[in-house]
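Only one protein chain is missing from this complex, and each of the others stays in its spot.
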Amino acid sequence: MRDKIRKIIPIAGLLILIILFSLTTGGKFFTWQNLKNIVMQASIALVAAVGTVFVMAHNNLDFSLGGACALSSVLAYLISGGNLWLFIILAIVFGVLCGLFTAVIHIYGRVPAFMGGLCLMFAGRGVAQTATASRYMMIADSGKLNNFWVFLAVVAVVFGIGYFLFNYTKIGKYQKLIGTNPRATDLSGISVNKYKTIAFVISGITLGIASSLALSRSLAVTGNTGLNLETDVLLALSLGGISMAGGSATRIRSAIIGVLTYYILNNGMLLWGMNPDYVDIVKAVFFLATVSISIDRSEYDLIA
Amino acid sequence: MKTVLKVIKSYGLAVASPVVLMLLLLLVSPETRSFAAVWNVILQSLAPAVLGWGVLFNMKIGNWDFSIGARIVLTTILAGNFAMQITTALNLGVAGFVPVLIVLSVLIGIILGVIVGAAYYFLQIPTLIVSIGLMLIMESLTRILYNGAGIHISNDYMVLGKMPWNLILFAVIFVFASILYYKRKVGYSVRAVGSNPVVAKTNGINPKLLKAEALALSGIFAGLYSLMSLSATGVQSAVQGTMGSAAAVFDAMMCVLIGMSIAGQGNIMFGVFAGAIVTQLLKMGMMAIGLPTTFNKVVIGVFVVIFMVGSSRADLFQKLGAKLRRKKDEVNA
Amino acid sequence: MAETILKAEHMFKEFGATKAVTDVTFELHKGTVLGLVGENGSGKSTLSSMIAGVYPPTKGEMTYKGKAYKPGSVLEARKAGIQYLTQEQGTIDGMTVAENMFLGEEDSFGKGGMVNMRKLIARAREILRENGLLNVDPSQPIDNYSFEDRKMIETARSLSKQPDILIIDETTTALSKKGVERIYEIIAEQKAKGTAILIISHDLAEVQHLCDEVMILRDGVFIDLLHGDDINPDNMRQKMIGREFEGSYYRADFTCSYENEVVLSAKDLSVDGVFHDISFELHKGEILGFGGLSDCGMHEVLKTVFGAIKPTHGTVTLHEGNVKLHNTSTSVRHKIAYIPKDRDKESLFQPTSIKDNIVASSLDKIKKGIFISPRAERRMAEEKAAIMEVKMQNVAQMAKDLSGGNKQKVVIAKWLANDSRIFIMDCPTRGIDVGVKAKIYRLMEEFKQQGISVLMVSEEMMELIGMADRIITMKDGRRTGEFLRSESLSEADIISKII
Partner (left out) sequence: TTNNTPANNGNAGGADVKHKIGMIWYGNTDPMGGTFYAWANHAAELLNVELVWHLGDYTTEAELSACEQMISAGCEGVYFIPMDTAANLQLGNACKDAGVYWAVSNRDILDESIKEACYANPYMVTHIWDDSYNLAKNMVKVLADQGIKKVCMISGDPKDAMMVDRNNGFTDGCKEYGIEILGTFQTETDAKVTTDGVNNFLTLYPDMQGILSVSGTAGTAEAIISTLEGSGKEAGSIKVATFDTFDGNKEAFEKGWLAANAGGYTSECLVAFLALVNRVQGNIKTEGPFKLHLTPIVITNAEEMDLFSKYVDNPEVQLYSDADIKAMVQSTCDEAYYQSVLDNWTIEFIKSAANG
């Protein structure tokens, strides 16, 4: 029973927020325009979160997101020369290469993936800052993608495919097994390295898509492209009730619930006109409270 | 003879890495060919090393601590302002300010560390989440307290940032950190829990409590870092923007990662110090050869990858060496 | 009867809905060895854990040395003189032997909370020497030593402060002959010193040999306390499972029988420093056993055959299709099953449903395109669990909530699901009670009839003699002999080749 309550806390939190903001913002929250805004703002993190779930399911943390987003955007821009469609394809290609980089460092370098990711985040940011310093990387064209229906379609497709892969194919199922017991997974005849790599590749694909969405919102690639994406995604996924230890309790719905909660919280507080000095404090308290109630402590030998 | 060999084996890499890098730098950049330049790098590495030691405790025990950057800023602002107020109220002058600042920095550092540790202990949620949550709150506090004015002290008060006090302070902290890690129960327990919390638990160590303790302990070092950095820069402004303090955390982690890779069997505190020197050298090198400083991040990132992979795949290098030797033998035969 | 040192009365322990121990009362006496036997999941470990302070009883009272006893932690129990040797690894990687030996009490060496490393090492060396561990250097990282050495170091640590009660939970199953003998010696010494000893073991012969009294548990309930001549394997076995044992335990036939067709062969297989030049052929419908001491390399031979360890040289070939086995996924794709020795660490997904455990290796069988239907998964899992008679609520139950024997059934079900044609079994009945053991033996006989081949390793000589068509013996990583199945084959024959 307590288990059940705990499991519904993330979704309950989301619903409570929605009801609360609907009632307290004089109807401003529940306008079509505002809902559209929320979906568009949440899209980038949501797309990236879908891929991240695969990595977290096999018990790794991908800290490269922000830097990898900047790096792949810069490289895609430089090679595509400002052609939008080429940019999107290349962003995905470089996203995948970033994922592969982390995977290779992790698997063949035998270094925890978050450390490899951290380095990539660091170096990627540096490359982006250095490269964007020498030229202004704008693709004005991309503004035409900054449209609700485009974003909705992208999110629906990415989440839909992610949901299917995660729950109904070997790719997702094996991630969970690896997260639970990598040794036993290997001895069950499943190539752990291969499936870990696949997870990083998926994360790279979603990252590339997220980079493209980010571009369509900001038109230009800058040194700050994708800033804090990794922490945003991590925060959002925890709000969505994801297990930090991965394994069979991992649910891909954490991505959608968490990201929406995160952005609705931001949105509602601004609609309230809350004193900006206190916005982060309220956000943090809500975050700590939700996670404290919803976390399943039995999944952890020791809460890391 | 045996002990000499042992020392060389233990500290070889930790000493060699910065030295080789320094020599390389001297080769490519004529500007750095002075004792002053080398000395400057070492002085600049003192504070990051101290922060690294604090971060080390957390990394060893498997804590994620995003809050340490925000804690440092908040500690500096609170300790600096309180110390100023006390000094002015009691008319203590510079001689009075310094000890007051030392005490307050360490004290507030510990208090903030204890807050994070306690939040982890009582809420029982991952340190990653606790520390991000508290980071957001503490960052906000830096903007709210003193109307976000931060702290600025004039040069007279920056005694501890100058020779020889900076070195003395550093030496004291070095000894303190080494004792804590190698000679106190807590150091043993940190290593035990970091490696195997279940067994540590059956041996009477409470891993949860110890993880909380490590967070609190890192507060001492955060406080000392605050002290050193305020004494070196004279200023600390509020954190700008949400997660504006996270970059500092990553900087420190990079430094510790290098340190852990090159420390070998030697004193890890020294390893982290060497790691700090390496990072500072890279930064200075960038400037000296005229690369944009944003490129620092790239170079440091690449370096850390190389060091980490190098240390975890030492087996590969050995194999490679063995293969080469075999080839040579074959050729000779 | 010797003086009572600990009295446990009306002990209960519940884990959620599971009643692990129900109303058990017993006593430990000075200088007496009490055996604790029962089927898997009968509550033996739970009962001893409560004495050792791992967790408190749900209900019940303990009196120790005449006073009420409620240990708050393992350390507290240890300080009170109760030492507990578990089956799991009890030492920590990355720390030295000495540090491991004094974990939690480092600061008692030195003043004012400082740790005096030199004293610590000296004391550790002393204790190691007393326990005959002359090869162990206390200043070395413990990682440099084998599982067995580490277990012995742990044992030495528990004896360094003379305990009043010593609890040994299935420790001997993990050790080689030499290690086991050392434990027996220790038990004898301790007994002479007046220590009360509680031993948990599935090796009934061992229990008969060592124990003065034997307590039998079934489903967490006290069944009987045996003394003297009542302590014999047949009697214990019967009381444990609550019924007469039907038919023969091992194979009834004594003919070495298999088809001529070779299904798998290993050629000059070596792993540097572990085993060397092992070659053999496995025939269709054959049970091929490997016998030896625990550290002779036989476990690693099986792992290498399965593809989980890369050999330094040599090859393993599956004859059908002439496939070289070099990793686990190739082996599984070609219907080879591997049941590891360490169940909890290597074969089970504990916090995962029984269903997911069973289907883990055979998703390729039920997938349509890349889609895997949850219903097909469930059907497959239920079917295989039924064949293995897994005692469970339903297949959605977590594997971690099962007892040892039922966990093993789940592992076997996983490989049945993949229609495995070759079973590689590493100590398949280790730590398993007689009921499940018999079930596994019958299954192996069925395999033979279906032309499925089995490659097994066992540390129990009787099991090898009872089940295998051929036995290959190993010593120090090398093949030392081969025996064909025959009625006259004795334990002594085999032991002569492995020591």
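Should a chain be cited, it is by its letter among A, B and C, assigned in written order, with residues numbered from 1 in that chain.
Everything below uses one rule, namely that a contact is a pair of C-beta atoms (placed from the backbone, for glycine too) under 8 Å apart; a residue touches a chain by one contact, two chains touch by 3 or more.
Just so it is clear, the model here is predicted, and its values are computed rather than measured.
K.L.:
What chains on display are touched by the one that is not shown?
P.N.:
Hidden chain, whole complex, touched shown chains: A, B.
K.L.:
From the listed residues B:Val55, B:Ile110 or B:Ala248, report the one that touches the chain absent from this view.
P.N.:
B:Ala248
K.L.:
Among A:Leu14, A:Ile44 or A:Leu177, which one touches the chain that has been omitted from the display?
P.N.:
A:Ile44
K.L.:
Footprint of the hidden chain on chain A, which residues?
P.N.:
These residues of chain A touch the chain that is not shown: 25, 28-29, 31, 33-34, 37, 40-41, 44, 129, 132-134, 136, 138, 140, 143, 146, 214, 217-220, 222-225, 227, 266-267, 270-271, 273, 275-277.
K.L.:
Would you write out the residues of chain B that touch the absent chain, in ascending order?
P.N.:
Missing-chain contacts on chain B: residues 31-32, 34, 36-37, 39-40, 43-44, 47, 143, 147-150, 152, 154-155, 158, 161-162, 229, 232-238, 240-242, 244, 247-248, 280, 283-284, 287-288, 290, 292-294.
Keep in mind that, in the parts below, only the chains that are shown with their structure count from here on.
K.L.:
Counting in whole Å, what is the centre-to-centre distance of chain A and chain B, each centre being its mean C-alpha position?
P.N.:
Those two chain centres are 29 Å apart.
K.L.:
Counting only residues that touch at least 2 other chains, which ones in chain B make the list?
P.N.:
198
K.L.:
Could you say which residues in chain A touch two or more other chains, in rising order?
P.N.:
As it turns out, chain A has no residue touching two or more other chains.
K.L.:
What residues on chain A touch chain B, complex-wise?
P.N.:
61, 105, 108-111, 115-116, 118-127, 129-130, 133, 223, 228, 231, 234-235, 238, 244, 277-281, 283-285, 287-288, 291-292, 295, 297, 300-304
K.L.:
If we count contacts the way the header does, which residues on chain C are in touch with chain A in the complex?
P.N.:
306, 308, 327-329, 331-333, 336, 338, 340, 345-353, 356, 360-361, 363-364, 367, 370-374, 414, 418
K.L.:
Chain C touches which residues of chain A in the complex?
P.N.:
Of all residues in chain A, those touching chain C are 164, 168-171, 173, 176-177, 180-181, 183-191, 194, 247-249, 298-299.
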